[in-house]
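Every protein chain of the complex appears in place save one, which is left out.
Just so it is clear, A, B and C label the chains in written order, and each chain counts residues from 1 on its own.
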């Protein structure tokens, strides 16, 4: 195969988050918390059928910032997102494990991110960088121009990447040309406590006790994680929302 | 109930470790590692039926200290051990979560540790504190004396504890009299990577690349954890042993 | 020396915290935060003389929970406290480092804690364990009895400890008899972020956004740490207090 022939690049706006496995549930959080006061008898609460008994306790734990019981559960996700999302995500160090596609060992696929048409992305006249709130893009032509500019840049980058590889250069040298828009896959494992911390910083919610201003794309990932969390740990999730979206 | 009546104390040497839940297995470690080179296709390996294909890779990961794939699995244990064991155990900070019986909220049970008859516990003539290796106790009478001394101390402590409580003192004040031999329950959640780190420091194995000299009681707990790990992650466990019992 | 001769025990209520070393100051927090927007120029702010310029920024960081700049500073303390304090303290895993006196390698000194006369320590009629608020002890005789009971227990424990040691038993076996009131020394290293987290959980302040109910003795240690923090990082400290004593 002659890799220097221009390879077709793919543009997308999709962020993917798929659950791989999970452990525990609300009942395990409850049972772990009950060890404090019940010792060995707490095991009796480690029973999914008794989950609903724990609603009050879970709310209490979140309200008073007792965080450790939320670490006795875990979940793993497959996530597919552009590098600028991973750059932010990987800054979460505590309670997060990662294994990502390697640009040293693997030729990356030519899949690149472009903003959705409706994404708020125009800087307003009175812009506060620390609390970024953007405007919609009115002009369809400007969006088309953005997409065309993106396509041109990505193709240029990926062509150079392939040219390097064909010329015998190491992948680790060739990848320097790839743009932050390129996608990468990563497995992410966390627990309800670390996940709530992530959600508190990576979702924007005007009802939150501390309002965060995340970039829309990491928020898109966060909202997908949030849905999986809400389904697997409904009591913890409701208590998280009710108590101002602050991680305990 | 008149709590000042002397309550019967119980002596034991047992350390209990019981599995509560686990997530993942060797196949998940393999699949997480394959994300580096296979990206989204790595998901195909997340299949228990394909576990045995991964033996070589898991060995490679341990041999070359690639640790992160071992974080995409988890396990929770119920453990019952004396406080001097918990004091050591809780020093493991990374990849370990704990919820322990609270001496502020709960009256602790009068269960106390004594050494088994066969425990190596006599200081040898040429003792190196940093590499403690003890001798067996030859003298049955000395053992009996130790047990009687223990019983007397524990009873004195626990009587004072109950006397405080009956006099209206807070549990948090009363517990000052309890000895390190008293038992406590704790839930422990960790992952294969943090567990291997624990095993490398808390088991004594003359075949290990770095030989550790743990106290016998935390080693007893560690050996029970090791058995559960070996059953749930046989490939990771074998590779751990084969590669000098060093956590990746 | 005949160690079985009863050794005089010492009773105290003192918790000691002494600063050993520190790194950084408010200006380093400011400079680290300014890397976001100024890149290499942020270094210009790493100047103690410019500290006061940073007051607004530090307040902003705390208000909006931007925590990482508070990790570019550090402090080490020598602390002397009873074991029941260390049992709680060592549960702080993130951003805390410990080296403690070892009961396996060293014969512990016979120094034991007793409550101060004025400590609130009587359980009130309507006691909520999760929000423990105690009453003062009215009765001087009851206090005397508590001290005598303590002295008797501690002496009994320490005598047994020495008897074991003299009989040739390993320190790690002998220590089982020591009560939670015995003191231990520990070096603690942390950073302003982890310290603020500790203070938020280990001090009771009715003005705090989340009111905590710590045991008085760990609070005593926390208040000493707080004073050192306030002296070394006055802007960060003021902002912490002003923003509800929540760690960023």
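Side notes on the structure shown:
In this section, contacts are C-beta pairs under 8 Å (C-beta built on N, C-alpha and C of every residue); 3 or more make two chains touch, one makes a residue touch a chain.
Keep in mind that what you see is a predicted model, and the values were worked out from it rather than measured.
Check C:11, C:35 or C:209 against the missing chain and you find that the one touching it is C:35.
Residues 37, 60, 64-65, 68, 91, 94, 129-130, 200-201, 210, 212 are the ones on chain B that touch the missing chain.
Within chain A, the residues in touch with the undisplayed chain are 82-84, 86-87, 90-91, 93-94, 96, 98, 103-105, 112-115, 119, 121-123, 129-130, 132, 134, 142, 145-146, 149-150, 152-153, 156-157, 160, 163-164, 167-170, 172-173, 175-181, 215.
Within chain C, the residues in touch with the undisplayed chain are 20-24, 28, 31-33, 35-40, 42-43, 46, 68-69, 71-72, 74, 76, 78, 80, 97-102, 105-106, 109, 184-187, 189, 191.
Convention: only the chains that are shown with their structure count from here on.
Between the CA-based centres of chain B and chain C the separation comes to 26 Å, rounded to the whole angstrom.
Rounded to whole angstrom units, the spacing between the C-alpha centres of chain A and chain C is 36.
Each chain gets a centre from the mean of its Cα atoms; for chain A and chain B, those two points are 34 Å apart.
With touch defined as above, residues shared between interfaces to two or more other chains in chain B number as follows: 98, 105.
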